[in-house]
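In what follows, a structure is listed as structure tokens, so that the remarks can point back to it.
For this depiction, one protein chain was excluded, whereas all remaining protein chains were kept in their positions.
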Amino acid sequence: MATDWQALDRGPVIPGASSVAYRTGDWRQERPVLDLQRCVHCMLCWLYCPDSAIRVAAGRVVGVDYDHCKGCGVCAAVCPPRASAIRMVPEGAA
Amino acid sequence: MSRRRVGLTGNEAVALAWKQIRPHVVAAYPITPATQIVERFSEYVAQGEVDTEFVAAESEHSALSACVGAAAAGARVLTATASQGLALMHEVLYIASGLRLPIVMNVANRALSAPINIHGDHSDTMGSRDAGWVQIYARSVQDAYDRTLLAVWVAERARLPVMVCLDGFTLTHSLEPLEVYPDEAVQTFLGEAPTDGYTLLGGEPITVGPLALPDSYMEFRRALAAAMERVPQVLEEGVRAFRAHFGQDLPSLVDARGTEDAEVALVVLGSYADAVEQAALRARVRGQRAGFVRVVTFRPFPTTPLREALGGVREVVVLERADTLSGLGGPLGVEVRAALYDLEVRPRFTDVIFGLGGRELRDEELDNLLRAGPPGGVVYLGVEGSRVLELA
Partner (left out) sequence: MSLNLRELSQRAQGLAPGHRACAGCGFPVVVRLLFAVARRPLVVVNATGCMEVVTTLYPYSAWPVPYLHNAFENAAATASGVEAAVRALQRRGRLSSPPKVVAIGGDGGTYDIGLQSLSGALERGHEFLYICYNNEAYMNTGIQRSSATPQGARTTTSPVGRVLRGKVQPRKDLTEIVAAHGIPYVAQASISHWADLGRKLQKALEVSGPSFVNVLTPCQPGWDYPPEQLVEVARRAVESRYWPLYEVEGGRYRVTYVPREPVPVRAFLEMQGRFRHLLGDEEAVEALQRWVDANWERLRAREAKDH
């Protein structure tokens, strides 16, 4: 999807944080399923998620951004064993 | 406006222009024959005569890289180099123009290795002629000073980087009289940089220099070409503003004299303009109708004014201090011929390569060339051994 060159006189400059419009969720083969009942809100999944796909609010984990989650499974791997609040489930499975 | 008249070398005059421009940032690396520009400017900084951030980089590549960073951050930025230094900058030259950054660079033209040589020719800047920089070649010390000031005005309005080239040693190290404009006049002339570009600092966060794949890269390059196409207009406005501020007339693209009735026209770039113009005048005294064209701005190439100046001329002789090593002669010759290709009657053409690595061009060599009649093809004037290369 090319832009008309006449609109590009400013040079190669784009707005920050615009990548949110690009969805990487369809890369996923497995999806993380979060059990908020078990979650201890340690925030390790938030910290280590490479795709900023762990949604947090007021210091608590509130969900997963499936539009962008690539299904790498890092969140489940760093989730402390005492919580085990994240399971990886094959995409398409219930 | 009260001017001062002083005697300065080309490098000193450029350094003085820099001080008067009062850039935010200078990032540079010393190299013969541009060193004194940076040396003299460092003295101004050390004496507190100018409040510029001076970045004494560890290489030319880093010097220009720092210029790119500073210019993207919204600073007015200057640098200087020559020869191998410009070659080392090569990669970043394209980035500076691609990012549309108004960096101004003085180049003290010098030969390229090998063999190593510190003296003047145009091999260095000709090697970066397609890098998206405006290229202006100075004729004299005064011209180098004037055009350095003008370059900042033009760069900021065209949002393109500009090289102001001055011949190594023949200008950089020659003492000439210089009319110096008052500091305030320079400041009023330049004013604040226009704000139609972008700046990394202030405002919404932006990403400068993203990756562009085949679906967008070509549009960016076309936009860059368009920016270059607009430069003659910006230069015209620039020289008008320059005249208004300093009372000084500057030809913007070419300076043509006596071409209206000329049978033979001599085309030249840079400081040998004086010698070549004098040779044309001597030819006229001898009864040979010779004209003279100085190409002031080589990028963008002044196609239209050259066609106007050379349209009716039977014999065109380009004299230049660089070679393409392509069998087609030097770069100026190649482009002059390309510019004249569409003329209904094309002139006969001779490309004279002279003065490589600081080899002097003697008046009698020019006179002999005109007396004997230009031979056509490519001539290596002043070289020991056979001189003429037939053009294919």
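As written, the chains take the letters A and B, and residue 1 is the first residue of each chain.
Heads up, the rule we're going with is that contacts are C-beta pairs under 8 Å (C-beta built on N, C-alpha and C of every residue); 3 or more make two chains touch, one makes a residue touch a chain.
Since we're looking at a predicted model, the values are computed, not measured.
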{"item": "Contact with the hidden chain (one of B:53, B:263 or B:367)", "value": "B:53"}
{"item": "Which residue of B:15, B:67 or B:378 touches the chain not shown here", "value": "B:67"}
{"item": "Selected from B:8, B:27 or B:138 as touching the chain missing from the view", "value": "B:27"}
{"item": "For chain B, the residues touching the chain missing from this view", "value": "24-25, 27, 51-53, 55-59, 61-63, 65-75, 77, 91-92, 95, 200-202, 205-213, 216"}
{"item": "Positions on chain A contacted by the hidden chain, ascending", "value": "3, 12, 14-24, 27, 41-44, 46-53, 56, 58-60, 65, 67-68, 70-74, 76-78, 88"}
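The definition used in the following text is that only the chains that are shown with their structure count from here on.
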{"item": "Complex contacts: residues of chain B adjacent to chain A", "value": "98-100, 159, 197-198, 204-210, 212, 215-216, 218-220, 222-224, 226-227"}
{"item": "Partner chain B, residues of chain A touching it in the complex", "value": "1-6, 8-18"}
